[in-house]
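Every protein chain except one is present and positioned as in the full complex.
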Amino acid sequence: MKRSVFLSLLLSVTATAALAQDPIKIGIPVGLSGANSVVAPSVVQSAELAAEEINAEGGILGRPVELIVADDGSGAQGAQRAFDSLVFREGVDVLISMETSAARNAGLPIVNRGRVPYIYTSFYEGKSCSPWMYVNAWVPEQQVAPIVDHFMKEFGAKTYFLIGSDYAFGRGMLEFTRQYVEDSGGEIVGEEYLPMDGSDWTAIISKLKAANPDALITSTAGGAPNVTLTKQLRAAGVSIPYGNLAVDEGTAKSMGADANGIFIAASYVTGIDSEENKTFLDAMKAKFDGDLNTPNDLSVPQYEAVYLYKAAVEKAGSTDPQAVIDALSEVSFTGPRGTVQMNKQRHAPLTMYLGQVQEDGSVEVIQSFANVDPGDQCPQLAN
Amino acid sequence: MASLSSKRVYRTVALGAITALAVIAIAPFFMDIYTTNILIRAFYLAALVMTVDILWGYTGILTFGQSAFFGIGAYACALVFTHYGFGPLWAIGALAIGILAALAVAAIVGWLAFYHGASPLYASIITLALPIVLVQLIFAGGRWTGSSSGLSAFPTYYWSTETWFWIAGAYLVLVTSLGFLLVRSDFGRILVAIRENEERAAYLGIPISRIKTGLMMASGAVGAAAGFGYAAFTNVVAPELGDFLLGTELLIWTALGGRGTLIGPVLGAIGIDVTASYLSGTLPFLWKLLTGIAFVVVIVLLPRGLAPILGQAIGFVIPPLRRKPPQSAELVPADWRPIAASFDAPPLKIDELICQYGSLRVLTGVNATVKGGELLSIVGPNGAGKTTLMRCVSDGSERTAGRVYVQGVEIGRGAPQSIVALGVGRSFQNTNLFDTLTVAECLMLARYGVDGAPMFARRAEIRMPEPALDIMRATGLDKVLATETGSLSHGMKRGLELAMVLATEPSVLLLDEPTAGLTKAERTAIGHTLKRLTDEYGLAVVLIEHDLDFVREISSRIVVLHQGSVLMEGTVEEVVNSELVRAVYSGEQVEAVA
Partner (left out) sequence: MSILVLDIVTTAAILFAVASGLMIILGVMKLINFAHGAFLTVGGYTAFLTTEAGITPWLSAPLAAIFGFLAGIVIERLVVRPLYSRPLDAILATWGLGIVIGQVITLTFGREVQFAASPMSGTFDFGAIDYSAYRIVVTLIAIAIGIALTALFYGTRFGLQARAVIMNETLARGLGIDSGRVRTLTFGLGAGLACAAGALITPLLSVDPNMGLPWLVNSFMLVLVSGVSIPSLALASLILGGAQVAVSTYISPIIGGLTIVVLAAFILRINPRGLGLG
């Protein structure tokens, strides 16, 4: 991981006559330390691949692309430093990053002040709006429906129990889930939260067992809370249909038998059967070989966002911030996740995949849902 | 009544503040926006660190929770601007809400953590719990507080970076100057006394709990205002602004900068934060590891941090900057007229006093009355309960049952300082003083109950009652007023101990072996002063003493304590000639040999 960061910091890419020109600087504030440090290397890697590919093809408008990575410590204070440094010291042309919501919120005022286009590439709880920001990852409206629909149809599940970590994402996801379940004719028989650093789910699990619901949907913080909850659920012998809104393919794999049978919904899984995905995975393997961090639902949008920015600059004909912002909603890119265009109030309709974790930890895609709409995220920014 | 040394402090602070302000005024024109932004944030954090240094470095309150006040101020700004309104009045209102909330929280923390008898460990843990509880509340606040995501992009003043730099810089200079005046003032010496020997300070009538709570509240307000500025500038608040990790970082900065130097932690905070901004981006984990190692090394090997070392180095190169020894205040006689003993209430009355530790009964129902102008000696073998008796009289929380009246007032469960306020003065067996304070400063402490102590100035004169001056002269202490007490001789320490107790102008004096280890001449001088106190000033004196010759010379009456109860009470003659007493003492000797 250290090495890839180092490489990316020194990444002034070779080749072509484009080198004669000033590079287009892409700032990547990302959580190299802190909570996001597990996923951050994969995000940086996918951005590096995109930059290398673009430079090999002659760059953007003949200018090479340069990536500048800065650690945001996965939190607000670190993000302020990272955004400050990228916007005011490095003078980047665009910010493209996967971050925690706290880091994104901390960065937004700096983005507004510095007037820099910003593409946010992490799924999140929704409804974050700024004239300078676009989002190409999923929001609750897109992720919850496949799981709940499947539970209702396949298992006839009527009563649901919701468990989450007490933070913006956990609450945001479950708030939407509650509404969706109730609108679909189901019933919520319990909704419980544990503080983010909590690890003892005993009381909540006892309540779950007492409520005896048809299905369980959880939305915890990634990493430890997700793992402790799943382990303790299994230890307590809970075996009802279990949809997890926060688990990704990689974590599921490492959890092994405990994750067996969990349902997940994502806009990207490695098993997507398309030419673009195959090409992408091969290119990643070729570039990073043994150091490869498995691509995932957070790193692939990062890859695609670099291309979306390229398309917008080419459409606008310059890197002028306002022109790029105007163009971003009009361009699309067909990548590993299919064709993505951020034309719904700064968010993007996405193809979502419903998967189930298998005994060996792999995720089997059960069903896909094309062009799931993100709903009303930023009505005041309608374009 | 500004003294010479007071003037010198004012001059130093004014000079420092003006220099700092001048640098801050021109600095933005020589720095890029990035560095300016970093410094603005660092300034607000440095103001917070300064409060940590006053609490921990000067007063000895190890606080993990100062970040909570920063968070309170920041959230007051963000919540008001986000949900309620924005404008000059709203801004002032939000700042006021932040400061008031911080004051209220600090008062609660003070009530919880600084009650009489609370261990410093307990106080630390309470300050540790504070940010944890606060952050949990922020998380549970849902949309209102923004939970984990915090609040951002609320309306604020989009002034230029320079303007914000000047505001933050001016705030830091202001609070640091005030902090500097505070720690250099007479009141600042009291804070150091609390750090050095809290129990002793309490017995001199210094209201420890009140001072600590007040200090916590003031620090909380300074911290909240800093947090408010931080939030208004950055336009962002997040739970981490109030969390316990920031609280511990503040301690790390203080320790590295040099606790108890004020300027060290302030510069340390700015230096470390700026370095972190440049380095941690490239070496995130390693940076934290190195800070951790540096912290452990400094705590173990360099408890005073880096500032004193740098200070010495600078002083070595530029001699005029070397710290001059502080000028000492002078002693002037005070007019002491102890409260005339009222007719119906004796100065001290002990009624059926019982003191018990677990199953061990140390005192089993002691009765005694001491009248004004009387010197009552308590004698008895080791372990008879003499010192325990004194402790029970001077600290309301010590006894198990029974009553103690001072000037007719029942002491209840009062802390030592409230009993001192009733007129009880107590000297101790051991000569455990305030090692880093000078003789004059110790006397100033002792006068706190009578004369108070100015918060931002030093007095040139310390008023001393005549008998205390007598003791000072007899032991030669009046010539070493500027000497630190750690380097005094044993006799001088005993003398200072007694002088300090007398400086509180007690009407009841409790003395625990005041002449142990003294020369014959010193003993005679002290005996003479005690006589004068009872005869001329009408004090009620209770004396614990082993030296029966000394007792015989000066006592009005003698109480013999044995195994926790009064074995005999009578005049000097009665007791000295008693067979019973002789038996007890010889018994003790047999025990001691065995």
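Here the chain labels run A and B in written order, and each chain numbers its own residues starting at 1.
FYI, contacts are C-beta pairs under 8 Å (C-beta built on N, C-alpha and C of every residue); 3 or more make two chains touch, one makes a residue touch a chain.
Please read all numbers here as calculations on a predicted model, not as lab measurements.
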*Can you work out which residue in B:Ile33, B:Leu100, B:Ile125 or B:Ala421 touches the chain that's missing from view?*
B:Ile125
*Which residue of A:Arg178, A:Arg234, A:Lys287 or A:Lys315 touches the chain not shown here*: A:Arg234
*asked:* Using the document's contact rule, name the residues of chain A that touch the chain not shown here.
replied: 1, 33, 37-38, 166, 192-195, 197-200, 202-204, 206-207, 209-210, 223-224, 227-228, 231-232, 234-237, 251, 254-256
*Residues from chain B at the interface with the omitted partner, ascending*: 60, 62, 111-112, 115, 117-122, 124-126, 128-129, 132-133, 136, 139-140, 248, 251-252, 255, 285-286, 288-289, 291-293, 295-296, 299-301, 303, 358
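Here, only the chains that are shown with their structure count from here on.
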*Whole-Å distance, chain A centre to chain B centre, using C-alpha means?*
53
*For chain B, which residues are in contact with chain A within the complex?*
32-34, 37-38, 41, 136, 139-140, 142, 146-153, 158, 234-241, 276-277, 280-282, 284-285, 288
*asked:* Considering only the defined contacts, which chain A positions touch chain B in the complex?
replied: 5, 9, 32-33, 37, 70-71, 73, 75-78, 80-82, 84-85, 88-89, 100-102, 104-106, 108-109, 112-113, 125, 130, 166-169, 171, 195-196
